[in-house]
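What follows is a structure written as structure tokens; I'll ask about it next.
The full complex has more chains than appear here; those shown keep their coordinates.
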Amino acid sequence: MTLKVGVLGYRFMGKAHANAMARLPMFFPEAPEVERHVLVGRDEAALADAADRLGFERTATDWADVVDEVDAFYNLGPNHVHAEPSVAALEAGTPVLCEKPLANDLESAERMADAAAEAGVPTATAFNYRFVPAVRYAKNLIEDGELGEIHHFRGRYLQDWLVDPEAPWSWRNSEELAGSGALGDLGAHTVDLARFLVGDVERVSGHLRTFVDERPVEGGGGDGDPETRPVTVDDAYSAQAELEDGVMATFEASRFANGHKNDHAIEVHGSEGSLKFSLERLNELEVLRGGDRGYETVLVTDAEDPYVDHWWPPGHVIGWEHTFVHENYEFLSAIADGEEYHPDFEDGLAVQRVLSAIQESDERGEWVDVA
Amino acid sequence: MTLKVGVLGYRFMGKAHANAMARLPMFFPEAPEVERHVLVGRDEAALADAADRLGFERTATDWADVVDEVDAFYNLGPNHVHAEPSVAALEAGTPVLCEKPLANDLESAERMADAAAEAGVPTATAFNYRFVPAVRYAKNLIEDGELGEIHHFRGRYLQDWLVDPEAPWSWRNSEELAGSGALGDLGAHTVDLARFLVGDVERVSGHLRTFVDERPVEGGGGDGDPETRPVTVDDAYSAQAELEDGVMATFEASRFANGHKNDHAIEVHGSEGSLKFSLERLNELEVLRGGDRGYETVLVTDAEDPYVDHWWPPGHVIGWEHTFVHENYEFLSAIADGEEYHPDFEDGLAVQRVLSAIQESDERGEWVDVA
């Protein structure tokens, strides 16, 4: 049986997932067969080009025509488009992978998680960093008790693409279209890794900040077009949190961290050990275990490391895109085998609750319990 | 003229300052002449040994006999002993250097700062990390505008000496004797560097945590002695803050960060550049300036770098203790020359106000304005 996949969105994420599917046969021969069946978008010319390049059988301009016809629906559109098509697909009994954050707001996320529960099919919130071999290796260390009882989780995700006040406005700067800014786009990943590696978030205190209030519209300014649009989301956020079992946590992200391109860094300290990870050196994990005096730089490229036997010999490093291959492999296998998949919509909702609590805390100026 | 210095405290800090004074003639010949005049403590035998080793002329068991007789009084005792002798010395018109944090609580700190203002003599709060050449070099970069408008300050101070629950109780675990734990001991340094490098702290949201509630008394348990004592201070804290000019900041410290011995790390991001520093590599500063694509690892050991011409040729690194030499040089010179010195008691009080606000915020669960 071949799984027909329909994909909404053909830019950055569309390319990442199309590439991931294309690479399965050579590297994950045990994966189900997959057909990149239909690519969905509005601009027909651009869409046709993309479908050709990304290897899709056909195109469609209305997702509603597609969601009940495919074996899996990938919702890779902007955040404000996450809810409706995903719910429709689920109501049609179609498994759905949705990019993160799950939704623009908590209410939409709840609706999506409800639809998923109703449908009883596999769903995925696309937290691809769970599928970095080094992160999975870290997860195993923690589960095996190598770090002992966890005391601290520290996560920060730094980028710098908005530090120039003349960087153009995009949908990512709009609360209506994106829900939030650095918080939802970057923080969602951090909160998911906290949950994955350590445990649920119970209370938060958040701080959001917009450094530049309006930005120029690209090509704007002609004939009544506004020259700038307001930035209605955060450029940066920080948060303090308590996770279950009394773990103390800090989260932070910024689009104004000069010199950091995609620096998602995680640190965990336990009673027996510690670990450090950065996405910019994603083949490496810094590990300190009982009896060690300092961090050991582990190159997570040995055959017995998670996913590595599918790729290359030790020391032959992989890249960012490989996380999508692993994610697609797991999700499509879960569909084919009728098994559970995580992170699913319920996980996406759990993250959304934290994001929402951080925003609410910032507004109220006090700690907020995660519902 | 020779400055006679009286020192209260002969352990870790006593040794650090005695060494600093001893090294001035060879490396800072322009410093005033200094006599390590009198060492003050309670245990006469230990005190005599220490005075001999640390090069003091004589000893005293009561600081009250000393404070009006010396040209400078160094208060290096535990935090709860900071206020009274310091105030007495100031009332006698004697300049005072006091170890950090300035006091156990805000009220004492205010009293000390008032006494300093009244006395009109130089005072010092011993934030020695202002005197790391790399930190001073960073300060110059920021003042020269090399980093542009500052957006983020991030400071964390990680140690691990309490991660073992059997590590013995000490005065640093007692609110009565120390005021607070990681917050006052480590966080005070971080807050001072934030003020030094970027600006005043206006609002904070704090989070304090004690992981181990009681600890064994060393040699305890005999004859009615308790076997353990309660830990009444924080083992770790985190804080979010707003500094002046809208700078977003996070602070954090822990005595439970496995693998980190004395890791005071500072990061600053501005519109034109960024910098990173860690005390465990104190000769280095990571600098990103306009046009750079990544951090440049600057070894701050060139002759034109702050204080370096007093020491060795480029690449011949200095250590932690050298910060005390620089600090003593500046403070003693200020006394001899009748000039201002910073960080003084007013700076110590400003930091204390932040520490106090962080504690209050943690108790109230909401943001607190720094008075």
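Per-chain numbering from 1; labels A and B assigned in written order.
Criterion: contacts are C-beta pairs under 8 Å (C-beta built on N, C-alpha and C of every residue); 3 or more make two chains touch, one makes a residue touch a chain.
Quick caveat: nothing in here was measured; it's all calculated off a predicted structure.
Chemist: Considering just this structure file, the complete complex holds how many copies of the sequence, given 2 are shown?
Modeler: Copies present in the complete complex number 4.
Note that in this section only the chains that are shown with their structure count from here on.
Chemist: Indicate the whole-number Å distance between the mean C-alpha point of chain A and the mean C-alpha point of chain B.
Modeler: Chain centres of chain A and chain B, defined by C-alpha means, are spaced 41 Å apart.
Chemist: Would you pull the chain A residues touching chain B in the complex into a rising list?
Modeler: 151-152, 154, 156, 163, 165, 205, 207, 209, 211, 236, 238-240, 242, 246, 248, 250, 252, 254, 256-260, 269-274, 288, 292-295, 364-367
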